[in-house]
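Note that this complex is displayed minus one protein chain, with the remaining chains in position.
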Amino acid sequence: MALEQSVIQDKLVATFGEDVRFLEKTDIFTILIPSHLIVPVVMFLKNDEVLRFNFLTDLGAIHYPDNQPAEQFCIFYLMHNWVDNVRIRIKTFISGENPEVKTLTNVFLCANWMEREAYDFYGINFIGHPQLKRILNMDEMVSFPMRKEFPMEDGGRTDKDDRFFGRTVSNKPVQDQVPHEKL
Amino acid sequence: MLLPPEHRYAKMIDARKNEDGSELSILNLGPTHPATHGIFQNILLMDGERILDAEPTVGYIHRAFEKIAENRPFYQITPLTDRMNYCSSPINNMGWWMTVEKLLGVEVPKRAQYLRVIVMELARITDHIICNSILGVDTGAYTGFLYVFQFREKIYEIYEEICGARLTTNMGRIGGFEREWSPRAFKLLDEFLEEFPVAWKEFENLFERNRIFIDRTVNVGPISAERAISYGFTGPNLRAAGVDYDIRVAQPYSSYEDFTFTIPVGKSGDTYDRFCVRNAEVWESLSIIRQALDKLPEGPYHADVPDYYLPPKEDVYTSMEALIYHFKIVMGEVPVPVSEVYHAVEGGNGELGFTLITDGSRTPYRLKFRRPCFIYYQAYPEMIKGAMLSDAIVILSSLNVIAGELDA
Partner (left out) sequence: MVAPPEGYSGEGFFATKLSDVVGLARANSLWPLPFATSCCGIEFMATMASHYDLARFGSERVSFSPRQADMLLVMGTIAKKMAPVLRQVYEQMSEPRWVIAVGACATSGGIFDTYSVLQGIDKVIPVDVYVPGCPPRPEQIVEGVMKLQEMVKNESVRRRSSPEYKELLASYNIS
């Protein structure tokens, strides 16, 4: 590869200092940054003449309810440099109570719907997004279905017998039961 | 589906009235429409026959794949991946298995890799058959559809020989295939390779220099390469705009580096270029299948990983180790590392990526699908600005948006 990992590492440290942490033993070169630095780092990676990460491959969120409250949601961005064929993954953790991060729609147009999807599934507020409303679920939905506490099954299901699925039989209705045991 | 009065379209209609007294109007290209391939809605703001603006709504077939995937072991997620891009399901299946193999560190033998390449290129051919023939139907040419759909039936027969199912194939296992391909599968494949090029040449001749088709598709829905990259285009749509990014060449998987093939590239990114790029890709896929069949090595059809690959049933009933492995795999006592991996394959529509995060249990902690249709469909309102209504339909079908992949 023409672009070495050490070059990316040095440039990032030179521009952003101690805020950038590098994760070990990952399949793609991964960096961990605080959430307020997302837009500067992505713009730096995109516009720098040596780094040239011109493509935003993916944007998603993960829910870690067992973490400390300031780090319960993780947002990951996958970028790709097509000239030197190098991928990079950027991760940031945001708080569980009030998850919000700046939007990337001004940098990459494709981030628009990907951030709407993250909002729809997890309730993460993307500050400055032109149209932050639900995209895949119904507009009237109030909860955020991909969070770990939300059950997978349809609450109104009448014909599925819990005994055959290894679930604990209880007198509570389906919605109040402990969310699904792993099969 | 009425618009609320505070919607921006209502304001735009009030603000502008044409000189001849006519007004802008709103047209609902609704979720059920004969010409849209799949369920998506667009609310169009029209000035007569020209489209000024569009607002898409998706999610009418949201089936919560990512939520389901958090509750299923790896081999039960394959049927879900089938149903994303259901026109070319083996590519989704193989992409998923390769992600799992990357996570578990399983090395797939050469023969299985070549067989995977054959099946993935067949699936790519089926996807392009559907896209191009339906594009023909949308411009009024029904004949091409009937001619080439016959060959989708032949490919279905090949799939049935390999895995038993026609459309949603659920093909493959961790480390290879579930059974060796029968001699009949290879015979059907040879027959297909003889008969299909004739029909595809006929199909191309019907369209590529057809005056009416050229008038309907040239300069309809163009997109420049920079806008396409910013919108996240990959696959034939991006290659039609002039950028030759193909994951099979950039980051080869499953022995694609052993085959020689060119990447067809268009110029202006309009509908005609997308059509021609897909046509050319079918020829490339046929050439790859022939190369793979010629060079097909002997060997096992699956990797030797008894921890993850179900042993054959005769062994389970007679041998103790096989019984134990079978029990452990089904009950979920397999050794799964705590790790995060991303793998992408070249799907029929572009870069189909899987982000798999595991926590040691047999179901993933998080599985994110990078679905190309979802990402490039965002550019649709921009592509139809200023076009006429029938052009909007033609642009939509040339983008090959598959609703299952859009909503997942």
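So that you can tell them apart, the chains are marked A and B in the order they are listed, and the count of residues begins at 1 in each.
Just so we're on the same page, a residue touches a chain if its C-beta (ideal position, glycine included) is under 8 Å from a C-beta of that chain, and two chains touch if they have at least 3 such contacts.
Nothing here was measured: the structure is a model prediction, and the numbers come from that model.
K.L.:
With touch defined as in the header, list the contact partners of the absent chain among those displayed.
P.N.:
A, B
K.L.:
With respect to the chain omitted from the figure, which of B:24, B:87, B:104 or B:162 is a touching residue?
P.N.:
Residue touching the chain left out of view: B:87.
K.L.:
Among B:168, B:271 or B:358, which one touches the chain that has been omitted from the display?
P.N.:
B:168
K.L.:
Consider the whole complex, including the chain that is not shown, and state which of B:61, B:199 or B:263 touches that chain.
P.N.:
B:61
K.L.:
Which residues does subunit B use to touch the chain missing from this display?
P.N.:
30-34, 38-39, 59-64, 67-68, 79-80, 82-83, 86-87, 130, 145-146, 149-150, 152-153, 156, 166-168, 403-404, 407
K.L.:
Touching residues of subunit A against the unshown chain: what are they?
P.N.:
For subunit A, the residues touching the absent chain are 136-138, 145, 150-157, 160.
As a working rule, only the chains that are shown with their structure count from here on.
K.L.:
Averaging over Cα atoms per chain, report the distance between subunit A and subunit B in Å.
P.N.:
The answer is 24 Å.
K.L.:
Sort out for me which residues of subunit A touch subunit B in the complex.
P.N.:
Touching subunit B from subunit A are residues 26-28, 54-58, 60, 62-63, 76, 78, 82, 85, 87, 89, 108-110, 112-114, 117, 121, 134-138, 145-146, 150, 152, 180, 182-183.
K.L.:
Residue numbers of subunit B touching subunit A in their complex, please.
P.N.:
For this pair, the touching residues of subunit B are 58-59, 62, 64, 66-68, 70-73, 102, 227, 229-232, 243, 245, 250-251, 332, 340-342, 344, 351, 353, 355, 357, 361-363, 365-366, 368, 370, 374-379, 407.
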